[in-house]
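Only a single protein chain was left out; the remaining protein chains are all shown in position.
Moving on, here comes chain A:
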Amino acid sequence: MAALVTVNDLHVTFPGGGTGPVHAVRGISFTVERGECVAIVGESGSGKSVTARSLVGLAGPFAEVRAAALEVDGRDTGGYTDRDWRRLRGRVAGLVLQDALVSLDPLNTVGQEIGEVLRTHRVGVAATRDAQVTALLDAVHVPEPAERARQYPHQLSGGLRQRALIASAIAADPPLLIADEPTTALDVTVQASLLRLLAERRAAGSTLLLVSHDLAVVAGIADRVLVMRDGLIVEQGPTQRILTAPEHDYTRMLLAAVPTAASRGHRLSSTTRSPLPAPAVDPSRTVLRADGLHKHFGTRHAVNDVTFTLARGEILGVVGESGSGKTTVARIALGLLEPDGGTVHLGQTRWTGVPERRRRPDRRRLQVVSQDPLSSFDPRYTVEKLVAEPLDLRGAARRDRVVELLERVGLGAAHLRRHPRELSGGQRQRVAIARAVGPRPDVLVCDEPVSALDVSVQAQVLDLLADLRAADGTALLFISHDLGVIHHLADRVLVMHDGRVVEQGPVEDVFARPEHQYTATLLAALPVLTG
């Protein structure tokens, strides 16, 4: 029998604005056999999503799709009309996108969303539709499916929402399921359970095409991996071979860039395994101390008895899932939120329970790098103004210092006149770091600083942070949901769950011999690059 998907020399072009047309996919060929699980892996702008969406004719309203062959389920979609595409969508191929909160219509119940597929493709009759919807939700392991069907997406947890989205994609029983970053915004334990669900669909005979930026996520489930970059497939082959014996430099770079236990102490942005500069932690000098912090939001105990210290030059990782209270701890440490109980000291200075006026002179000693630098920048400021703002300098000295800071983070004088929007995500994060280290702070609070970045850019930023702390002795309070990042970078780790610190200690000890059940669960859920 012929392959379920055959793509031969696919090109997708978008008419660009002032910059001319954008050639998003530049002549790629691949097949997906029936019952197979194929993963397309690449960074942003690689063309992986556009490729997947081209298979259902949804590359975009202005996209120009050309191919020598683009066959799905034995039919060439070359001359497809709107009507032909509609018959294919949902019936031959189901599509699951990232984050069901925005990928399901927020104004409809999930039952309506799933029922819509059945109605559109006339699967079953109206009288039994509710029962069908319930059965579908049950099939994706949503508990209490009949009640859930009557709820709206915002009333469900991220994991249940994503399951409901998968239920709507498989409602008309399509042979092909396309999942574009299906687990990206989810917590690691939820991600693990959704990957099990996808594996289960596949065992039941579905063909899967996964799209992901994360090699580790697809490694455990995909038979074959296609690595895409700049609209081309640079390498494709069986998952095992790609992971253990990558042939292309780019694949090697991607693999080396993934922060893990093994990469600890070494540069991520280099394929030759070069060591990072040794940290100079001075345990005798505490730069930040939190004692018995509590914070309530309404009836929720968001932070419950959190105590930690941070020594000069140390990186303390705070890891936890969404709602664990880690960001609240960061905001209390930053003096942006008063705790309901407990104290924070910055060095010897009392930091909580004092008026902001008293805190202000010491604010420069504590700087922040957030997840999305774009929203923490004034969009009308130039890079020069952004970095110069916290500096106490004037005129030429100021400009020299800004250039010096930009050079430290791998940028330069050429970027002075740029605006945040004109920078890439990685460049923006570098500017944010340059701005944060400008006043020579004792403590840098990093709240998910690499979560929005591509893996290769994440590698460069993590290397940069390691270099800066080694050179300046700056301490880092590093908040992340990503255990790999924490394991790679942090000296000590604080594991948070439901507002409590369930475990803390040196990273190697905690990760090698977790004492708390929750830490063990997190570690077990972590997708690993098994070679």
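Methods note: a residue touches a chain if its C-beta (ideal position, glycine included) is under 8 Å from a C-beta of that chain, and two chains touch if they have at least 3 such contacts; residues count from 1.
Everything that follows uses one rule, which is that contacts and distances are computed from a predicted model.
Undergrad: Looking at UniProt, which of "Membrane protein", "Fe-S cluster assembly protein SufD", "Beta-ketoacyl-[acyl-carrier-protein] synthase family protein" or "ABC transporter permease" names the chain that isn't shown?
TA: Of the names offered in "Membrane protein", "Fe-S cluster assembly protein SufD", "Beta-ketoacyl-[acyl-carrier-protein] synthase family protein" or "ABC transporter permease", the one UniProt assigns to the missing chain is "ABC transporter permease".
Undergrad: From the list A:T120, A:Q240 or A:S451, pick the residue that touches the absent chain.
TA: A:T120
Undergrad: Among A:V7, A:V56, A:L160 or A:M496, which residue is in touch with the absent chain?
TA: A:V56
Undergrad: Would you indicate which residue among A:D76, A:D105, A:E338 or A:E422 is in contact with the undisplayed chain?
TA: Final answer for the missing-chain contact: A:D105.
Undergrad: So which of A:V5, A:A24 or A:L165 would be touching the chain we can't see?
TA: Checking the options A:V5, A:A24 or A:L165, the one contacting the hidden chain is A:L165.
Undergrad: For the chain left off this view, which of A:V12, A:V38 or A:L97 is in contact with it?
TA: A:L97
Undergrad: I'm checking contacts with the chain that's been left out. Which of A:K48, A:R89 or A:R312 qualifies?
TA: Looking across A:K48, A:R89 or A:R312, the contact with the absent chain belongs to A:R89.
Undergrad: Considering the whole complex, not just the chains shown, which residues of chain A touch the missing one?
TA: Touch set of chain A with respect to the missing chain: 53, 56, 58, 61, 82, 86-91, 93-95, 97-99, 102-108, 116-117, 120-121, 152, 154, 165, 168-169, 171-172.
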